[in-house]
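Apart from one protein chain that is not included, each protein chain of the complex appears where it belongs.
Should a chain be cited, it is by its letter among A, B and C, assigned in written order, with residues numbered from 1 in that chain.
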């Protein structure tokens, strides 16, 4: 028996979704003629501004195209479900948003994305568009601390892209935009937990198996196995387990400021996320870390997977300015 | 075996959620001392303005408290999961937001809510606060057309509250606010479909049964049975089935303008909602109805239920003004 | 002739709370079929709160009216929902019916019982046959009144009430709901017992045992 989905044809799901997105957000988004997987901000890209191209596989909505708009990303290249986009639509994005000041590629650190974006960067280079790449590697569960560069990019993209988008929108230099993007990544730490699988529209079969009383700590946003499988615990225990690792790495001092993201992997409802956030607040209060802003909801999902992630983004003056910088995207507004 | 949830104690879930919400949104929301189930907008209630109190059971997040804020509702009274709040917190809300110009109570038409809000209204009257009530009855699946007043209020609340909140924020008279609220309800039509149940935090057992290849058309947002059980269809077929009923009632003329809401009941991801929206756009294009604005996402959920609803809100000049009026709420911004 | 004081009434709430709690899952399941699956939770929560609130009173210094009003208020605030206003109003009307008494005799107890049913009726405006808890409470109140009028004691009167409530609840299976959440189901509510009527039987039976046992 196939899992239930409100779709037509699994192979057409991504393109039909994109049609629905463009229909819903004509004031924010447009696609490129002949390259329907390249989604561009109507407002944002402009002469003299560093262009910001993000992207990755589908199935993580509102990532990535929900973060395309004035003050954030200029374009997103869209892949198949859980698959990097190929180089062509990435290249088209780069061309469309290039304002002569360079183009930043930002995406989560996955082998597939790296290969495709790198190929696109080489092609852009041949078109005289200078491209630099900043990978997000915020998933603390995905490699040991001394191998941070090997880690996956997950929900922390939200803060990392936000900082970079603000830097670009403020017309900072290519060097500065790249530096701030990298710093934002260094300041961002995420851990996730999964409770139940999702299924790809093409197969409609659960993408992993998990017992009826089990959870997987550290699971990736494509259902990649995490650190450990265990019995489902309480919200406070789960939150603590994630926070302990995050705080251990982030090592905040009393008086430090953070922004918080409690993210649903898809089907975990706001009620549960806010119960987790309650614990986050208590824990941070206990160690004298102040919370500058909090987001709770669906920001980087894995289709209908059940589970959640917690991200802390450590702020300094500069990153706070970037976070507070206004943005107006199809699925996200701030500032 | 109990269903999986990231919670601590099912009986404390609502209060822990509220603690997490206040922790996340201190700039938007506060609770009343001694009445933690009464959530008030920090900005919004003021002298001379008609106060708008909304509310209902928990489990529908971001309804109702996500829509509390400047330009929308002044307060929300929060009940247990799928249960109307009792009169006391409703009364506290009314007192807190009363600006001497009257207080509007708005909520979905359910027996429990009606009894509790009416009791609160009687108590407010004893405190010399004039209360009027406008029920939302947008669920076309829940009673025949000639018994519209018996219908349930569901996701269409979004538009109905939005219009009323704008009218209040624009300092219109009590009569005008009431009239506009009622008109917004008359102009709003919703149909839902459910694919899988949710479970209450206290029992953690599925609240209804449904076959692995079945869907329920017209299901209520608390899992109340709908119009018909059938085999799961394609996104286009499901959308058509819902739109046919909505359009039949709304009877739009060529050139009419609507706003659209495609809402997830909880675990149906954005991908599927946007695939439905694609069909909505095509259908409306076909009959020459123009779309003024579209919202797609989680607006009125049933915990982690799988399914979706479609709402059309027929606009005239006045309702369009109300819809475009800016609002700034904890979980929703517009304008 | 039984004499019911405030301590006995407090015991009644403890008994109802225990009975309803044991019945919670069945009531949720019944509500899951034609409603929103929470009726057992609401009743459990409400009567637990009422039990705790009246247990916290000094029974010796509290008259039945105050006790019943306390129960009503705490039930309501713990529950909301449909059951909250309905049972809160029931107990407030029960309270009013025994105003001024320090103990209740059989007639007082039956008066209280009938006032409860009347309270539910006034609050919910449900007519018999609309597939609500009224379909248990109305015949129960009538049966208790008739039994008392025909010279029966409280035990027999409440015994008759229980029988009538059971029959009434059973009869809801053949009804199409016209009030409450299930009223949108039309014919699909046929064949299923109304959860509020089912819980009414549990409540009334617990009252009978606690007040006459």
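Criterion: a residue touches a chain if its C-beta (ideal position, glycine included) is under 8 Å from a C-beta of that chain, and two chains touch if they have at least 3 such contacts.
Worth saying up front: this structure is predicted, and the values here are computed from it rather than measured.
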Query raised in the report: Of the chains you can see, which ones touch the chain that is left out?
Result: A
Requested in this report: Would you indicate which residue among A:38, A:80, A:98 or A:157 is in contact with the undisplayed chain?
Outcome: A:80
Report summary line: Absent-chain interface residues of subunit A come out as 11, 57, 79-88, 110-112, 115-116, 119, 141-143, 150-152, 200, 202-203, 205, 207-208, 220, 222-225
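Please note the rule applied: only the chains that are shown with their structure count from here on.
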Report task. Taking each chain's centre as the mean of its C-alpha atoms, give the chain farthest from subunit A. Result -> C
Query raised in the report: Which chain, with its centre taken as the mean C-alpha position, is closest to the global C-alpha centre?
Result: B
Requested in this report: For subunit A and subunit C, let me know how many angstrom lie between their CA-based centres, rounded off.
Outcome: 54
**Report entry** Contacts with two or more other chains, residues of subunit C listed in rising order
**Finding:** none
**Report entry** Residue numbers of subunit A (touch at least two other chains)
**Finding:** none
